[in-house]
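With one protein chain withheld, the remaining protein chains of the complex are depicted in position.
Now for chain A:
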């Protein structure tokens, strides 16, 4: 019975990239064989990923302030989808450049002074305004840890860092309603399981009035725009700061939201 179980356990509990371990340590998930592929990488076995996915989903529902759990859920369930996204980026000229150059959005890489000096209505200026009004910073995004491929780790990192950009593009604030709308847009655009789960489970805590507005107006609008727009991961935002937000919206086919969602100036 143990002999039947052993190979199954090895697959479930083995680390990515690890050679067949010596007889002594078949169940030890952590060993010197599987090194990290990038800084912050924590190699995990399929079993650990499954447990993490279940645990993080439960915790995120239980305590919506655990944003780190949403990130973990995304990382542990997104491998297949990230591959599709990465391939799609490779086929697009702007996307391919992003994959090559790997730009990052953080206060250390952004020239906030320059963004401030840009004309009103430009992407850069409006992005900065969004950060100010909602009192958020691009630095709160945790680094990727559980994706076992360093290029895919960058793709999910990019998706996370672009999230604020999407708020700006869609004109959605960072309250629960705004976040759900953006999640629906992202779900349609990326197909990431975490976005789909977030889109469906996010509204659980909403009151009936908000739910009504969401279902009748905002979600259909988000879906429509999500389907119409090209993949938002293929936009090199850092080269488009001067572009007028209106022009960018037109380029992407993003229409004005059906109503003003409270919060964004």
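By our rule, contacts are C-beta pairs under 8 Å (C-beta built on N, C-alpha and C of every residue); 3 or more make two chains touch, one makes a residue touch a chain; residues count from 1.
In the analysis below, contacts and distances are computed from a predicted model.
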Name under which UniProt lists the unshown chain, selected from "Replication protein A subunit", "NEDD8-activating enzyme E1 regulatory subunit", "2-methoxy-6-polyprenyl-1,4-benzoquinol methylase, mitochondrial" or "GOG7B protein": "2-methoxy-6-polyprenyl-1,4-benzoquinol methylase, mitochondrial"
Listed residues A:51, A:215 or A:256, member touching the removed chain: A:51
Touching the absent chain when the full complex is considered, from A:69, A:85, A:131 or A:254: A:69
Contact footprint on chain A, counting only the chain that is left out: 9, 13, 27-32, 42, 45, 47-48, 51-52, 55-56, 58-59, 66, 68-69, 72, 145
